[in-house]
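Moving on, here comes subunit A:
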Amino acid sequence: MMPLLLIIPLAWAILCILLPQRWLSLTIRAGLLLQVGAALLLTADVYVNGPIEYALGDWQAPLGIALIADGVSVTLISLSAVVALFVAFYAQSYLQRYEHEQTYFWPLFWFLLASLNGIWLAGDLFNLYVGLELLGLAAVGMVTLTGEKPALHAALRYLYAALLGSLAYLAGVAILYGAYGTLAIPQLGELLDANITTFVAIGLISIGLLLKTAIFPFHYWLPPAHGGALAPVSALLSALVVKASFYILARVWLDMASEINSHVVLYSAAQGLGVLGAGAILWGSWQAYKAAQVKMLVAYSTVAQLGYLMLLFPLAIGTTAVAAGLAWQGAMLHLLAHGFAKAAMFMSVGTLVLAIGHGKVNDLAGVSHRIPISLFAFGLSAVSIMGLPPSGGFNAKWLLLQSAMASQQWWWFILLVVGGLLTAAYVFRVFRISFVEKATHEFSSTSSTLDFTALALAAIAIAMGFFSQWPLSLLQSSGFQGGGL
Partner candidate 1 sequence: MSLLLTIVQTILIGTGVLFFLVGSIGLLRFPDTYTRIHALTKADNLGLGMLVVGLLPFANSPQQALKILLCWVLILAASSVSAYLVANKLQNEEPDA
Partner candidate 2 sequence: MISFSVDFWYAGIGAALIALSLLAFLLSKRLLKKLLAFNIMGSGVFLMMVGMAQTQNDGAADAVPQALVLTGIVVAVSATALALVVIRRFALASVVAALAAENKAAENDAAENDAAEKNGAERTGSDTAVSDTTVTDTALTDPNLNKNGDPQ
């Protein structure tokens, strides 16, 4: 089952390059459904049988490359399959007016999906590097699609940041291979020893991944890239792409280095990662509050929300098992809820901007009358982003709060509360304006597909408030070995 998750997107990428335009629509839908089906089957398999390892080419791990599906990876595979499904339906409608972009969007879309699946399943450090590069290049390509100057500029920044990040990562991998003679993550987990070489390697890997995840203060490339791309591209980038490098970071710290991460060096570094997260939350929220363009507001909101993910490290490393478990659940739930909600948010905002023809927050006046469904989708996703009950975002932040209390790190507790208030501030700014009665603009009509795909994703984010036991039990039964669960 596992290789299907690679074969389907790769094969569909080729089909989208080769097939004539008129066959594409149906082909893409078929591929999406196959993809979701494969993801669900694998999830069920892992849920029943526990973690699965798959030796590619029948060569066992240190010589060959293994794919590993555990609870965390199948959760993320399902996330990316579902988000990709709705984004793709949205994109099919949205891109109708972008004929040139459409031709090149789909191959890149499938390559992006293939690299994401490859990353969620990877059991090998170097393979992760190739996956990261594939992901980064496909993402940069999606940003450049319109060929417009600001987009190209944003793409160049993004590309340079991504390249620097992956080289730092590769340098760390090179050192680990030079020191231990293997690249397989589970094997390295057994071998790692607390020494300078290991610390330098983990440091380089972490810096590279922080750069790619756009964690404050390395976030500078994200807002123009995410805010400047086409709406479906922004949705994919914010919901999935930045999560990939965070996922690798979590794997490295909490899975591969789980034996040694309470060593004083790594323990302090984990607190440092939390401080970066705090910076991201405060700075990102403030910038979102100040943003004049509504897409930039949402992009800065991504910067802020990524900060919460970083709290996983101080809450889970060197604390009690209970606190670590709660932190794990909270961070993973946050990742899921943010993935659904942020994709919905970018999609609904894309529809709003398309309808009013301008991107300024102040121009949103009157949308509550004219485009109510998209605004409702935006509202639902905002509920989850703010962390109001009932939503996936609320449950996630609640778990993180509990973890902060359980590990008696009250400073993270305060941060979580302040961050929630700041989020509310910038979200309500949009609402205040959108409920102004008098419209200042002409509205052009938009397809209802755009409205309802965004609404569906937002609804999933809310529904996770009621059904968060499902992903959590999956994590609990087969999470990372060293994840404190």
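On the choice of candidates, all candidates are chains of the complex that A comes from, given by their letters.
The rule is short, and it goes like this: contacts are C-beta pairs under 8 Å (C-beta built on N, C-alpha and C of every residue); 3 or more make two chains touch, one makes a residue touch a chain; residues count from 1.
Not measured: the values here are computed from a predicted model.
Engineer: Going by the contact definition at the top, pick out the neighbour of subunit A in this complex from 1 or 2.
Structural biologist: 2
Engineer: Which residues of subunit A touch candidate 2 once you look at their complex with the stated criterion?
Structural biologist: 126, 129-130, 133, 137, 140-141, 144, 147-150, 152-153, 155-156, 159-160, 163-164, 167, 170-171, 173-175, 177-179, 181, 224, 228
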